[in-house]
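A single protein chain has been omitted; all remaining protein chains appear in their positions.
Let's turn to chain A:
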Amino acid sequence: MTVSILLFLPIVAALLVLLFKNETVKHAALFFALVELGIAAYFLAGFVPDASVQYAIDAPWIPKMGIYFSAGIDGISMIMVLLTTVLVPLIILTTYKHEYKNAKAFYALILFMQAGLLTVFTALDGFLFYVGWEAALIPIYFICALWGGENRIRINIKFFIYTFAGSLFMLLGIIYLYLQTPAKVYDLRGFYDLSLTLTQQSWVFWAFFIAFAIKMPIFPFHTWQPDTYTEAPSAGTMMLSGIMLKMGIYGVIRWLIPNAPAGFLQWQNLVIILSVIGIVYASLIAFNQKDGKRLVAYSSIAHVGLIAAGIFAWTTQGVQGAMIQMLSHGINVVGMFFIWDIISRRLNTRDISQMGGIAKVAPNFSIAFLIILLGTVALPLTNGFVGEFLLLKGVFNYNIWFAAVAGLTIIFGAVYMLRMYKNVMQGETNELTAIFTDISGSEKLVLGIICVLIIGIGVYPQPILHISEAAVTNLVNTVSAKFNNAQF
């Protein structure tokens, strides 16, 4: 079995769900997403956690141009595949209480997007990577623009243009690398073997960096994010924040730094500073948010800023921290947006200041909310802690002052998150919140799974760290070797 089955199944599924009726299509979508999860689990069971690429496929696609359908799973990709295949069924489950108009198209787009995401996470060919990158963008644009809130048209065209602009520059970077390879191939390993001059690497670095920085997003490329997250339908927000932004982070680890190590080192300080500014900036704005979904959106920028800083510090610990934090952040942020989806569906508002005392009327909900919140603020024994600790360690090794400022994210995060919890859940129940009914059915299931994952990974992160350890170590060493060997 090769990874291609993982990439093509969602496309087939996306076409098949179109045959179902609008009322039953969610079950079909969930079924296919679970099959996909099953395949990923099968891959995981047979996965050998060394640095090698497994389940690889390498078929000619446009051989004349040096383009091959080349994909495979190593430790880093395995984490991303797990992230995607676990979250997509969960996200589909969160939509069970929604009645979307034209639901067939909605689920088909989600499944199609999953194919694009998995392509990005497993591609070993520059062209394939780019195609997957864009194939994930088109469906999410339609999801957000068709089922989103009031200002969806204006906001989503901004989002689309932002990300499309970034990716076109990345395409130039990819073509440029291709032209430098002696064998004229788009193969990633061919790219790794190149030895470019410092100037060349700087150009390549920026071509890739802009694309990834927009996707994550890193300050000052973040301006599309809060609006898009707020206006998107909740499932779209979860796809964007839970999985799609990881495309940018993954891209940095796999495509940016190893392809242009010297260019990266030259700009390392700047990009870390940008990441750290993003952390503080987003946290400060999050303090003042009245809209709960928007608050979570800003907190996501802060968390991603820390992940970016940890990667840009480029130590094994930092990158390992980024790997596990990508998984944890995906789980937590999906949980958080689901919490706000539940609240806004019941109360028809997301205004924090109008709420209070929900804990009294909805005890199960308040427990789940609290656990997800603790995971988000990185309390020890939750999943958030493991990753943020390693990330901060990575930044600390690079520069103690950066680490000190980046560490503020934990304090800030705790303050605005707990304040949000206090305002929403505690205090006296008022007229608005008295009607709040506790969670049931699919809501209970989703929040239950998320809580188990948060605590499970928090208490025993070793298996997950183990998956990516060899691959990350190998990658970090390759890059440092490449840098040491180069003469400038």
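Here is the rule we use: a contact is a pair of C-beta atoms (placed from the backbone, for glycine too) under 8 Å apart; a residue touches a chain by one contact, two chains touch by 3 or more; residues count from 1.
Just so we're on the same page, contacts and distances are computed from a predicted model.
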Candidate names "PPM-type phosphatase domain-containing protein", "Lipid II isoglutaminyl synthase (glutamine-hydrolyzing) subunit GatD", "Rubrerythrin" or "NADH-quinone oxidoreductase subunit N"; UniProt protein name, chain not shown: "NADH-quinone oxidoreductase subunit N"
Option touching the unshown chain, where A:39, A:135, A:194 or A:347 are the choices: A:135
Per the touch definition above, residue among A:20, A:42, A:61 or A:483 touching the missing chain: A:61
Identified contact with the non-displayed chain, of A:1, A:15, A:41 or A:157: A:157
Hidden partner chain, touching residue among A:5, A:44 or A:172: A:172
Interface residues of chain A (partner: the chain not displayed): 60-65, 130-131, 134-135, 138, 142, 145-146, 152-153, 157, 160-161, 164-165, 168-169, 171-172, 175-176, 178-179
